[in-house]
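The structure follows.
For this depiction, one protein chain was excluded, whereas all remaining protein chains were kept in their positions.
Going in written order, the chains are labelled A and B, and every chain counts its residues from 1.
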Amino acid sequence: MIEFKNVVKQYPNGTIGLNNINLTIGEGEFVVIVGLSGAGKSTLLRSVNRLHDISSGEIVVDGKSITKASGKQLRRIRRDIGMIFQSFNLVKRATVLRNVLSGRVGYHSTFSTMFGYFPKEDHDIALDALSRVNIREKAYSRADQLSGGQQQRVSIARALAQKPKVILADEPVASLDPLTTRQVMDDLQRINRELKITTIVNLHFIDLAREYATRIIGLRAGEVVFDGPVSEATDAKFAEIYGRPINEDELLAAEAAKGGVTV
Amino acid sequence: MNQSVPSSSRLPLIRNWIVGILLIVLFGWSLSAMKFEGIQEYGAQVMASIWEGFTHPDWDYVYLPEGEDLLRGLLETLIISILGTFISAFLCIPFAFWASSNMSRFQAVSGSGKFVLTVIRVFPEIIMAILFIVAVGPGAFAGVLALGVHSIGMLAKLYSETIEAVDNGPREALISSGASKLQVLRFAVLPQVIPQFISYALYRFEINIRSATVLGLVGAGGIGVPLLFALSSRNWSRVGIILLGVVILVTIIDLISGWLRRRII
Partner (left out) sequence: MTPAPTPETAEVGAPPPPPSKKPAPTIDSKGPQRFKALFTWLAFIVVIVVCGIRVDADFVQLFSKNSMDNVGRIMNDLIRPDWSYTGRILPAMIETVQIAIAGTVIGSVLAVPVALLCAVNVMPKKIVTIPARIVLNLVRTIPDLLFAAVFVAVFGIGAFAGMLALVFFSFGLVAKLTYEAIEAIDPGPLEAMTASGANKIQLIVFGVIPQALPYFFSYVLYTFEVNVRAAAVLGFVGAGGIGLHLDQQLNSLRYDRASTIILLTLVIVLVIDYASTYLRRKLL
């Protein structure tokens, strides 16, 4: 489904972002990537849809090399990959529905979308996507009137509207409180199971990773240092990935407890 | 400690005094060039006739059945500023993207755009009006073109500042969903900037309605034309009613435009 072949990312200043990554992610997997900040999680994720270019190697998505693709071909591959961001990346002044519909533009020619008109099927797809994350009733609200958790669900709906085969989520819960974190993760899990969409998520909460993932990949300094099912990802293994014992702030449960005291 | 305090606090004081004296000298030199002879020549009677004219405006001029009256002049002024603003609000969009530093990879591109806008801005609309009069003949259309081109300078600058302030997140999201460059512009950038664009266009409209009242002084249509006639024939009661009309028109436009701008943002 997604193959990384000898992927290397070197920044112009010489820093190695990714060092010889070889991975194969199968269809329908729920992969969580863990690691310290700066370990290359985000770079790895963003190289899948080429928001970041890699220096050498190749990434193949669903049999097509995105590394070699360009122009229209590249956009076609990207259309099949939905992405969810830490800061939601919604157009705040636009309505929820407009935001979700914008996920459909890859299906139409540039010219026909310039007037902002979408056919009825697109509206149905968008509303259906909103129903899946339980915020269909907010379809005509402005995005900036929604809470953080609701906005993140809108961005999940936008990704769903693409009818993707893969969903990438870059720290999707880092700006959310513990309660909404669970709702958003539940949504992602349900979508993964019901629609069989391959899902790759960057997380820094270890307990969350164990709870939702089918497979965990540990990164350290741009290299894969762990790759296996949840059952093998013991505390000792995490300590290895992080190069030190686990901190409290890497556990959602601890964050929630902290929140509970202060609130 | 004690020694350093007075010297460091006295220095700016001395500097302020020097700047102040320089300013006064500059002002005195400027004032010396203004000759006050006018007042003595005409004396009190001019003042009196002006006062008479302003306190007894020529109400009959408000509406004349055969045309060339105050209402038609004001309407033409209004139309000139509406069309001038409309033209510039669209013409300035490509300039705005040209001058925005986050829309091009090279500094030289946006830098050159900013320079062009500065040049357009310092080119007075009155001179533009004269040039357009040569092109299309005297009248309101020349005024429209003058405002339309002159306003590009300011509007494109304000627009480009808006574009530079857009949130990059939605662009990233659109790119990752497979959108083309134009689609990214249409669905990630435009929805963020359009309300601000409209607000700035309305603001420029408020400025243009004032400019449109003076375009007539050089023959580019609007209420300025009859005003110039009234002034040169020293018909003070007519000058009075025209100025009154301008004040009312501009005040109404300010109120409407201000209300609209508050609703949009």
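Here is the rule we go by: a residue touches a chain if its C-beta (ideal position, glycine included) is under 8 Å from a C-beta of that chain, and two chains touch if they have at least 3 such contacts.
Remember, predicted model here, so these are calculated numbers, not experimental data.
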| item | value |
| --- | --- |
| Selected residue (touches chain absent from view) among B:151, B:183, B:211 or B:237 | B:211 |
| Given B:62, B:126 or B:185, the one touching the chain that is not displayed | B:126 |
| Residues of subunit B (touch criterion as defined above) contacting the omitted chain | 23, 26-27, 29-31, 33-39, 41-42, 46-47, 50, 75-76, 79-80, 82-83, 86, 118-119, 122-124, 126-127, 130-131, 134-136, 139-141, 143-145, 195, 210-211, 213-214, 217-218, 221, 224, 227-228, 231-232, 234, 239, 243, 246-247, 250-251, 254, 263-265 |
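Here is the rule we use: only the chains that are shown with their structure count from here on.
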| item | value |
| --- | --- |
| Centroid distance [mean C-alpha coordinates] between subunit B and subunit A, Å | 48 |
| Footprint of subunit B on subunit A - complex, ascending | 49, 51, 74-83, 85, 87-94, 98, 102-103, 105-106, 110, 113-114, 116, 155, 158-159, 162, 168 |
| Parts of subunit B lying in touch with subunit A, wherever the complex brings them together | 167, 169-170, 172-180, 182-183, 186-188, 191-192, 195 |
